[in-house]
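Right, I'll just put the structure down here and ask away after.
Shown here: the complex without one of its protein chains, the others still in place.
What follows is chain A.
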Amino acid sequence: MTEAVVNSKPFQWTAKFLAKFGLSGRGLVIAVPTLWLLVFFLIPFIVVLKISFAEAMIARPPYSKLIEPTDSGFAINFSFLSYQYLVEDGLYLAAYGSSLRIAFFSTLFALLIGYPMAYFIARSSGQWRNILLMLVIMPFWTSFLLRVYAWIGILKGNGYINNLLLSLGIINEPLVMMQTDFAVYVGIVYTYLPFMILPLYANLVKLDGSLLEASSDLGAKPIMTFLTITLPLSLPGILAGCMLVFIPVVGEFVIPALLGGPDTNMIGRVLWDEFFRNRDWPTASAVAIIMLLVLVLPIMLLQKAQDGQNQDKSGI
């Protein structure tokens, strides 16, 4: 069937025609995602990078031009003012620090909750496995915003938790949970848990049961088998899950805005304020660029580590 298509005249003509422009089948396949990344990622990134080197001014758009025509040609106005501002004003550094801290602990909590869940799903029998996986994915069927709003109803002063505890007589006055870091952690861990569970599950389900039996056979108690066999072999899944949670949480805006208080100072919120309240596009851009650098570095280190591991496997 495919052979017939490949050998047909029109196909051959098309291939020859494309070859004139240096395009092969493989080139075309790669061209689509390359084009996508170029248009929707690289170009916007360059625009943001450009704005970050400009100066804010009341104009439309609200920043200075990098290249300005003058009488005798062009003047290039590179300004590092926004970056300088980021370093000098403690607010921004504090926001980065607080974002990284919240992202780190949220990732840790998601891992501690997600690992046993993923392990349990991977070890359950076929039909149960599908049902449980479905339950993990199901929240995605409801709008993310609605789910975060629902948490407000659960956590607020006269919300479900407080009402339950009050009616049981466990507490005398409502607990303050809303607009605290606690609420932010709850919201983030709840929202991002599937992103931790799914890669962990994909890894753990491949784990060869005979390895666990071999470990037990050689005298390892279950906890020892977990520490020496299961855990090291699931490391790629752990890393993937942690990356999928950590990276978006650093830039998270909606959850801290809805559940957090005035002292929940995350970089996503700072960025929003710079952009929409202060209309300081260059500073907002600089914030975004720095955030990108902060995130890209660990990812690159991770990839390098993984490459090293792969080489370890293939090389003799």
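The working rule: a residue touches a chain if its C-beta (ideal position, glycine included) is under 8 Å from a C-beta of that chain, and two chains touch if they have at least 3 such contacts; residues count from 1.
One rule holds for everything that comes next: contacts and distances are computed from a predicted model.
S.K.: Just by its UniProt name, which of "Spermidine/putrescine import ATP-binding protein PotA", "Cytochrome bc1 complex Rieske iron-sulfur subunit", "Polysulfide reductase NrfD" or "histidine kinase" is the chain not shown in this complex?
M.R.: In UniProt, the chain that is not shown appears as "Spermidine/putrescine import ATP-binding protein PotA".
S.K.: Identify the residue among A:L49, A:L81 or A:A220 that touches the chain left out of the display.
M.R.: Final answer for the missing-chain contact: A:A220.
S.K.: Looking at the full complex, which residue from A:D89, A:D208 or A:D307 touches the chain that isn't shown here?
M.R.: A:D208
S.K.: Which residues does chain A use to touch the chain missing from this display?
M.R.: Residues 208, 210-211, 213-222, 224, 228-229, 232-233, 312-313, 316 of chain A touch the chain that is not shown.
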